[in-house]
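Missing here: one protein chain of the complex. Every other protein chain is in place.
Naming follows writing order (A and B), and every chain is counted from residue 1.
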Amino acid sequence: MGNSDVELIAHLMRRAGFGATRDQLDFYAAQGYEATAEELLNPVDERRMGDDLIRRFHPELSGMMGPNASGENWLFRMATTTTPLQEKMSLFWHGIFATGYPKVIHGKALSDQIRMFRRHGMGSFRTLLVELSKDPAMIIWLDNQDNHKGAINENYGRELLELFSMGVGNYTEQDIKECARSFTGWTIANREYMELRSQRDSDWPYGRIAWHFEYHPEDHDDGEKEFLGQRGCFNGEDVIDIICQQQATARFISRHMYSFFVANEPPVPEWPDTPPLDEQAIQQLSQAYLDSGYDITAMLRVLFNADFFKSRSSWYTKVKSPVELVAGVLRLTGEFDRPRREILDRQLQAVYMGQFLNNPPSVEGWHEGTDWLDTGSLVERVNFATQQMGDANKPGVQAMISNVAANAVGPISPERLVGECLDQMGAMSVSEDSRRVLIDFASMGGDVALGAGNSDEQSRRQIGAVLQMVASTQEFQRS
Amino acid sequence: MGRDLDSRDLPDNARGIMTTIETGARTKFLEYVMTLGMTTMEGRGFYYPVDTAIGRDDRLYVVNRSLDIVPRGVRVTMCDIDSEYYGTFGSFGEKDGQFIWPSGGAIDSRGRVYVSDEQLHRISVFDREGAFVSRWGSHGTGEGELDTPSGIAFDNQDNLFVSDTYNHRIQKFTADGRFLLSFGSQGHGDGELNLPWGVTLDANNNVYVANWGNDCILKFSPQGEYLASYGTSGSGDGEFQRPSSVAVDGEGYIYVADWGNERVQVLDPEGGFAMKLRGQATLSKWAENFLSVNVEEGAARARANLELEIDYSVIHPHEESSHIEKFFWSPVSVKLDRAGTLYVTESNRHRIQVYKRIAS
Partner (left out) sequence: MTSVNKDRSLVVIELVGGNDALNTVIPYNNGLYYNFRPTIGIPQEEVLALDQELGLNPNLAPFKTLWNQGRLAIINGIGYDNPNRSHFRSRDVWYTAEPEKISAEGWLGSVIRDLDPAGENVLTGVNFGRGLPRALVCKGVPVASVGNLETYGLMPDLQDEMTRRIALDAFSRMYGPTPGKDAVAQVLGQAGTDALKGADILRTAPQLYSSDVEYADNPIAQTLKNVAQVMCAGLGTRVYYARHASFDTHSNELLAHAKLWQDVSTAISDFTADLTEHGLEKDAVILVFSEFGRRIQDNGAGCDHGSGGVAFVIGEPVNGGFYGEFPSLREEDQLDGDLHFNNDFRSTYSTILNKWLGLDPDPIVNGQFEQFDFISS
């Protein structure tokens, strides 16, 4: 198996997951790129740190009264799962259907929404939209509990069209009203008490009470509606059927997917006036959406096997989001082999870098790409990556150092040392500039002599220092 | 049995059977009395309580784990069955009298309060009023060393049995921490332990262990010989999911916090299924006080239906308990006072449900 194949699979794992260790890459490389992509697309044998174990040592991660618990729980999962695309897709949908804590004030409801993404996020887009419309956190987030027969609240109806499916310019204000009418009566149970508890941030007396969807037929406007040119006594499901048929929806979702997995598109508000980076790619993905009956996995299959994704020119073009960076580091360090208090700090690190899971800045989600980067956030990102990768007590770091040491006997040159370290960090490739700086840095310690008795400790330190420096490269900030 | 706890979890809906709501008692001999406590970050109230120790004067010492971002919630709350509040002691930290991850509580014959700490791998000792007395224990795998001590219980000689969780064994110490005995080893077989949690002793000093990772209760002799195992994995009668705590009364009835099934089960002295409880909490005195001050919340609550029939998208007792407030949610500890009254501490509901024996 050539190294270029390993590098390609490393690219796949960075984009479709949260990166992979060199050992994992060897495993994937043995089965080949296409089989690896298929394995990601068909998450069956999920293995990760079990919920029971998490709940036992972190009761808050099942009680979820505070704003961090749902994110911590999710981060545990991202850091340990064997089905990373499932988590990546949940993150993808979370970025689009961005629902946030400050209005919902209910960690379990937000966590349940992510769980819903996990179950439906790789299936039919129609099912996903129906589940989204019934999702209690979404209902409260966009005020659908205030959307009544005869007194509509347009918030959900508008965002469903503008931000969740079609994008502006593809419907009228009247369509928004008709859409909102179709979702009247879609509310949550015990709405008054639950809403009041949220508004008062009340977990008294006995902690949060989970929410669930309730349909109130008497509050549903079942009169005739005209929506996107079709007429009928539509309910929410009917409206979603019509939305899913639209070419605009196909393109909107395709463009999001391209932006998330291939290369950052400009922010959504600019889409109507800015052509996609790769029109052909959007057409390919849209076709897959329509041909498959709105199947997300079918779209992803096309994407991962397309040249526009696999091409070397698309590698390292994206800025890792804070959560991708943190989860990626945690998978390399192997820190969470059991529940540990440090999960809170790791969650907060992503917050310091500007991404608070289940607490996006608004319903428009996070601004991705270079918007992640400013002086403050870069300091946090570099410090976190170098601190973690520089900690030789972490099992994953230990293993990397040992692997570098084991791959050579006798002295190895700085060039070779840098090459080995890049390889251990997940078959990384870096620019010539970065490589030169790394080699200069590695040269400061002279050749590393391996297997030479008492110099072992010194060699391990030298290897560790280079690994840490690799973590400070621009490439490590990118995916 | 035998699934790999550290890396594998069942799909959300694979467990199938929902716990039935009625008690389904074959021998009904427990009846609900009242609920104690409510959630508060500090002071009077509980915050993710993980155990309750009961003093000889029936004072309750409730060990609060809190959550990692709220260090001030870490404390032991002192109160009693009449909802009298006697203050708190302990705080977050590594100094004497402080905790990071407090876990189990137990009380010796002199009324001193012992609290284990899963992060600091030690036992801290306080007097009856909560003044710090001493601490012992160190981290490791050797004899007398601890890795994540959770459940603790005294025998009638004032020796302390410690559930040494990540060493998958039980260790016996004198009250001042001198190592006496260690037993149990990691595995899924008969008499083997897998992340043990709660521990208790019967009148004859036999040791009962909530063998959390293996879904059963193990019984050992005072010398640590394996005697019996109760229950298998499942959600049927007499089956357990991740039992967290066990108590044994004077007649030999075994009370189990069936944590993963969000219920309490009672086994007869032979180990047969006797009854189960799903929880029927009502408002505690402290909760009533809260709702009387926060009037509109009390009014909205009174108008809400908190016992709805729900069409769950995920079928699991944990899910059900998150929706129906009166049910046990993370029943983490079962303890008996001298009269045989049962105290069930629920970490996710920040309260204690009290049940008493019906005179037979």
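Keep this in mind: a contact is a pair of C-beta atoms (placed from the backbone, for glycine too) under 8 Å apart; a residue touches a chain by one contact, two chains touch by 3 or more.
Being a predicted model, the structure only gives us computed values, none of them experimental.
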Among listed residues A:Asp291, A:Asp337, A:Glu415 or A:Asp433, the absent chain is touched only by A:Asp433
Could you tell me which of A:Gln24, A:Asn153, A:Asn383 or A:Gln398 touches the chain that is not displayed? A:Asn383
Touch assignment to the omitted chain, from A:Leu373, A:Ala392 or A:Ala408, lands on A:Leu373
For chain B, which residues lie in contact with the unshown chain of the complex? 40-45, 72, 289-290, 293-296
Mind pulling the chain A residues that touch the left-out chain? 67, 100-103, 105, 198-202, 204, 317-319, 348, 351-352, 354, 361-364, 367, 369-371, 373-380, 382-383, 386-387, 390, 433-434, 437-438, 440-441, 444, 465, 468-469, 472-474, 477-478
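One rule holds in what follows: only the chains that are shown with their structure count from here on.
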Taking each chain's centre as the mean of its CA atoms, how far is chain A from chain B in angstrom? 36
Any idea which chain A residues touch chain B in the complex? 46-53, 55-60, 62-63, 65-66, 68-69, 80, 82, 108, 115-116, 119, 189-190, 192-194, 196-197, 200, 202-210, 212, 337-338, 341, 344
Using the touch definition up top, name the residues of chain B that touch chain A in the complex. 4-9, 11-12, 38-39, 48, 50, 65, 67-70, 100-101, 118-119, 166, 195, 197, 212, 242, 244, 259-260, 281, 283-284, 286-287, 290-291, 294, 296-297, 300-301, 303-306, 308, 310-314, 318-319, 322-323, 325, 329-330, 332, 347-351
